[in-house]
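Dropping the structure in here first, questions after.
What you see is the complex with one protein chain gone and the rest in place.
To keep things simple, chains are lettered A and B as they appear, and every chain counts its residues starting from 1.
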Amino acid sequence: MRVSYSKIGGLRMTLNIAVCIKPVPDSRYYNKIIIDPKTKCVNRDEIETVINAMDKNAVEAAIKLKEKNGGKITIFSMAPDNAVKNLRKVLAMGADEAYLCSDKALGGSDTLVTSYVLAKAIQKTGNYDVIILGNQSEDGGTAQVPSQLGEWLNIPHFVNVKSLELEVNKIVAETKTENGSIKFKVRLPALFGVIKDINEPRIPNVMGVLKAKNKPLTIFRATDLDLDEGKIGLKGSPTQVGEIFSPDMKRKSQKIEGAIDEIAEKIIEVIKRAGIGL
Amino acid sequence: MFEFFNEDQKMLRNVIREFVEQEVAPNAAKWDAENTCPVELWPKLGEMGLLGIFVSQQYGGAGLGITERAIVLEEVARHSAGLALAMMTHDLGVAAIYNFGTEVQKKTYLPNLIAGKTVGGLSVTEATGGSDIRNQATTIKKIENGYILNGRKIFITNSHIANVNVITGTSGINEKGRKVLSAILVPPETEGLSAGRKENKLGLRGSVTGDVILKNAKVTSDCLIGQEGKGSNIALHTIGHFGRSGMSAIALGILRGCVEESVKFSSERIIYGKPLSKLPAIQDIIAENEIDYEAAHAMLYNATTVYDRDGLAINRIAATKYFCTEAAVRSAKRTMDLMGGWGVMDEYPVGRFLRDSLASLPSGGTSNIMKVIVAGSVINSYK
Partner (left out) sequence: MDGYRGILVYCEIKSGKVIENSLELLGEALRLKEKLKHRPEVSALLIGENVQQYIDTVQGYGAEKIITFENDKLKLYRPDYYSEVLTKIIQKYKPEIVLTGATLQGEEIGPCTAKKLNTGMAAHCVEFKVLSDDTFVQVVPAFGGKVLGDIICPNFRPQMASVKAGLMKKAEYNKNNKAVIENYCDEIVGFGDKIEIMEITETSRERKILNKSDLIVGGGFGIGNKNVWRKLETLANALGGAVGCTRPALDEKWTEFEETMIGTSGVAVSPKIYLDIGVSGATQHTCGIKDSGIIISVNKDENAPIFEVSDYKVVEDGEKIIDALMLVTFQKCTFED
């Protein structure tokens, strides 16, 4: 964070902001997803990827902070090489620079490893005042990376954030709870996992698209990041994936039968399994 | 399909499509039903950079070409051909000023037109001359320090919303005794310029079309665009490149709409126990839709790329306009056939596609005139 004097506004803090994004399969094509039962890998290469919806909220939150206070937005992502096109779109939205951590050795990483790699990339490239992520991704949805990244960087971190306001060198963050919200004031540097409630992400405009190709986009391989080999990829991930069920995404019209109350219970079961809190 | 878009053009299409799905698609049917032009969208269109995209950056544009402009119009027209027509017409005013105006005129008017703060228009057609463009009754008389205009223009899109109007009229007679035209920029708030009757169009509703009336409208001499007597060149260049490529792009949007709607409907509708798309007769329709779209797409973007490279492509674009608009009519009718009873119900946009495509035929010149241009050029080239 740099402090400068502006003739009009007096003391101004310019922020160094980092945003982490994840490309995910476009949910409109979920029915094209095939999971290899042996390698447990998703055929991601064949599916169009888009920027995870909540990450767009994160980018928008960063742009709003930059518009109000000045500064720079750097994007980080751990993904395969073809994520370059997703990063260009984020640069078109208004970010300034992007780093892609891409390496075969990173395949199969769980959230602990993903946050480790992102932390290394962030630490390598600068001192950031604010780090923003989408709370969770559409495909895995664990909502774990923000908290774990905050821990790797050893800075205060919050998730389920629905608003961010900068006050000199602190941020007031409002987090959503089951029946309301809590407002925290936190001294920077700090990390926030934001939810959709926070804003409406902008669509890049024509000038943004044209400027995007001239903004710096660097690809980091595993060796560039000084990563502990034993801590990355499938090997370094404490959690491993075993069997996968229902790889067939077609709607099967499974009949739910029985007495009326049994049917109702089964319906509620399906609803809960989809992650809806009742 | 044209396969040689660069990375910027691909990303542009992607973000424009997102914008259209959010702001245009949900409202297209309403604008058509109510016959209104959403002029309140102009600032947003300006912010997105969708107006005057071919104007260079020093005047606030993106410095791209009519290829990118065609991408914009195709994407908008996929859902609202009417709005696309209004945007296209706005761009005609922009193009006339950009290609033929003085430095002062460009600096004064282009930035606001591109930002969507003012709405542009181009008024050429009259009751006495549409295809016969030189036979205009509107007069442009030189007076002290300026010009005075009198006349009535018809079938002018953006008639009731444009505040920066480029108007053509007769300013004299040449040595052959034929009328000579000039082009005048009529600034916002000029007294004597008003909109007259509003037309109730068959299609391309989502834009407003009507009469533009000039009654002793006075402008200063710096409002002349280009040179005196060069008005028809300006009109033909603007309409011939920007107007007709614009109409082709609008037709292309409709064509794509027909392909998508015909595939979607025939995949979901079950008859005789199977999706409609299993029937050979239906596949025939879908194939013809797709082939028309493929051909129109390749023809248009090839033509726009030539213009962006060379600065000239009147004949090519005339041929393109003829093909694309006629193909859109065929495709829309075919798609309605495919949908049976549902095709004529408001529930689906295909009826609107048919009306929009029919309305696009005479806009920028009738199909017959396009063929006159093409025949003239090819006969000439073999001499």
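Assume a contact is a pair of C-beta atoms (placed from the backbone, for glycine too) under 8 Å apart; a residue touches a chain by one contact, two chains touch by 3 or more.
If you're wondering where the values come from, they're calculated on a predicted model, not measured in any experiment.
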| note | Out of A:28, A:68 or A:124, the sole contact with the unshown chain comes from A:28
| message | In the complete complex, the non-displayed chain touches which residues of chain A? | response | 25, 27-28, 30, 33, 35, 40, 110-112, 115, 138-145, 147-148, 150-152, 155-160, 172, 175-187, 190, 196, 237-247, 249, 251-256, 260-261, 263-265, 267-268, 270-278
| request: List the residues of chain B that touch the chain left out of this view. | output: 26, 29, 264-265, 268-270, 346-348
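We adopt the following convention: only the chains that are shown with their structure count from here on.
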| chain A-facing residues of chain B, complex | 7-8, 11-12, 14-15, 18-19, 22, 47-50, 53, 62-64, 68
| chain B touches which residues of chain A in the complex? | 85, 88-89, 92, 203-210, 212-213
